[in-house]
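One protein chain omitted, others in place.
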């Protein structure tokens, strides 16, 4: 007997994480797209907005009020911050499981969340039960979760890159440095001047050095891994490419170890983390359009500073792909289902 | 009983058509990659050259002399022009079928070929039997072919775009104009100055206006479709993007017709050609990394000049994807097998 | 005795033509920037908005109402369409000369203008006296003009490219074809989705094929040059580069001539038009950031179709540079003053 497909709803699928979810789910053998909502685009066929999906996604956007979300097994929120927290409870109460690709359930400390996201939290009780959806850290909890907070793109690349060091406590945990570079799609599909082609192309700049919302998320995750508070300096940069995050991580060694071996052992059984052989430099295109994190471990000149290079596609392992991975885990199917796409290079 | 897989060999898979073939074949359910050769990279794992294939392609390049190509069902030549014509005969004689992604078998007129490719042809008798592998024109012949000449990237986009007009003889066949724009990967993975990032980026230029090798190929194909000689002005341009061809085609109307309907009817049953609704402008990313041609039909200001817009991914429908499509046809399996990847957007 | 400097005002200098005007005028030895207005940015130093001008432009934006525009010798409108026509009359009446970089005074036929620009024209009498500011066609009239309509970027490249052929009537004037490719800065600095980096990068598409506002402007200019109506098919394309227009022009020969010589003779005395030697292909970067148009003349395979390649920087010869050139002509100084910047390559 064939297993019933997972009925999937998407709230707010007009941005880049939305179209990427659609690309992945349309090819997922065990998922069935039941509804996708957009207040603004209600009635418009998805393939009109995203011609890449012509012939593959027949659905039209439906009005959020009218969409059969409660009949879904899982609903993905691909919405701006602050939307999911208002709508999740009603769905959860009817047995629908939630994966929020925005930030509403990422920070366990509600006061912190309210400070960084500059609004009152509408569902603190769901924050309390939500699971931070980084499978490499929280796989067991994700399995049972009703609400999964899909990690941010920067935090995914930075946490995976630091994890073995932090778990083993072999570096100075008070002075971690994460110099991260993101493709422009990480800023979303909003009409904003600074991400216009003519502004962002042939240009490079840091931003948010005084403070970025992904900083408390990174600190929280690494603290969980370390079992103590950590200190992180996090500098994000806007890079003239569409997809990709490259995190260059610096940590001062406090205890000697075979660091390459540490990484290989830590991720040996992880289907979506690839530790490169010594001496390599992963490029972001080596994971383009695929649900992968590739990591390289360096110790320049044999000194006391480690340099870890960690790359992901911000829209896949950094967003929609990880969301599907979480869905697979939540519904007990092979974690790799529907995520076998090979990176597109060149 | 499960059918045996098609045993596939690739000669010269170190360029962009090679890595794209590998990406597609590694995900093809009915194909099995038996060998890939490169004199220069013999012994090197494919995934060392193309880290995007780590974990997916375990093969190493083998020396052409030692590769078990004769045991393959089909061999793809992803080589520079002039290689396949020297090696094809020996393989064909042993029952191996050939798909040449280079130009050796594209022009039926050997003298023309020798003029444009500036070398003597080594296998004129194979030219005579070779089938030009544009499935939308020659599907039946491809089925039985021992040697398939996989079309050039420009010719694929231009021929598909002009086909309905030319077959119906509704436009001035002596003055067709094809203004084509290609991504830089169309120039291959050769270390040449003019395709360096710092030369080709943030820049746009025509090239080869006095004459380009794809011009006789386009003329030959359209002449076949028209049943008479045609006149084509063809201007290729180098465009600062990695993948994609956008052909803008101009034709003077000589006989009135419902041109939109003509296109829709012509391609109704074609799995890889998508005629857009009236008024649309296909962008190249709507076919990025997918085996698709999307076409729009325009008649500006109701005048006597038609404007046809035709887009493909030069490495997929313009090369490796079309090659796999041809293989599927040759071996009698569903033409769409292994070619279901959705376009990657953004 | 040193000549007094030209007092210059700029209305609306927050877009790309505005910042480019500032770059050029700040280096112009005979011009003095007296005021720059922006309702939205009033009070903000120009260099805060455009850090490239730090140390070179000390001015702040002033409120349009408060700006000393009437004390200027010339005012540039770098505003959206529809602004200059409302404000020009008051300035002209006080002896201030106007260069409008928008479209308000470009079309002599007011009804046509209202159709294409979808608004009523506020100053038809100024349309009647305005001079179309393409110096290579209208230099004498520009000298005396009170109102100069600075040409559109596409029309500049297309008209300069066709001019010699059209003036000599050696081609089929009813079927000119202009296939034009523009960098994204041509769309301005407005926050619009389709020109986001993640939409426009690594992508190529035509737009406006059914009709584009620059089409009547091109037709008007070429008709003036021809002394009769002309037929033009015009297809603009969005190209993933910041600056540059490449117009590929097609014309059917009706009378034989030495076309290369025709071009060289026509532009011999033009300081900002460069006819390349036979066989060349100008690239857009060869004019990047400079007030230049470079043109190449081709006749593929000796056939009856000419192919003309014409490149400009859309923000310089296609906008701000041409505006300064017009100012120089209007004020009787050397046309090249302040426009000697060499192209930036790479």
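Order as written gives the chain letters A, B and C; numbering starts at 1 within each chain.
The definition used in the following text is that contacts are C-beta pairs under 8 Å (C-beta built on N, C-alpha and C of every residue); 3 or more make two chains touch, one makes a residue touch a chain.
Keep in mind the model is a prediction, meaning the values are calculated, not measured.
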Q. Among the chains present, which touch the one that was left out?
A. A, B, C
Q.
I'm checking contacts with the chain that's been left out. Which of C:53, C:145 or C:196 qualifies?
A. C:53
Q.
Of the residues A:70, A:202, A:258 or A:334, I need the one that contacts the missing chain.
A. A:202
Q: Pick out which of A:30, A:48 or A:283 touches the chain that's been left out of the picture.
A: A:283
Q.
For chain A, which positions touch the chain that isn't shown here?
A. 175, 177, 179, 181, 183, 198-199, 201-207, 209-211, 231, 233-235, 237, 239-244, 246, 248, 250, 252, 279, 281-285, 288, 296, 298, 300-301, 303-305, 307, 309, 311, 346
Q: Name, in rising order, the residues on chain C that touch the hidden chain in the full complex.
A: 16, 19, 23, 26-27, 50-56, 185, 189, 201-202, 242-243, 274, 276, 280, 282-283, 285-290, 294, 315, 340-346
Q | Chain not shown, touching residues in chain B | A | 16, 183-185, 189, 191-193, 195-202, 240-242
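The criterion applied here is as follows: only the chains that are shown with their structure count from here on.
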Q: Please decide if copies chain B and chain C contact each other with the same set of residue positions, more than half shared, or with different positions, and reply same or different.
A: same
Q. Farthest chain from chain B, comparing Cα centres?
A. C
Q.
Measuring centre to centre with CA averages, how many angstrom lie between chain A and chain C?
A. 45
Q. Between chain A and chain B, what is the separation of their C-alpha centroids in Å?
A. 36
(Q) Rounded to a whole Å, what is the gap between the Cα centroids of chain B and chain C? (A) 39
Q.
Give the residues of chain B touching no fewer than two other chains, as numbers and ranges.
A. 201-202, 242-243, 282-283, 285, 288, 346
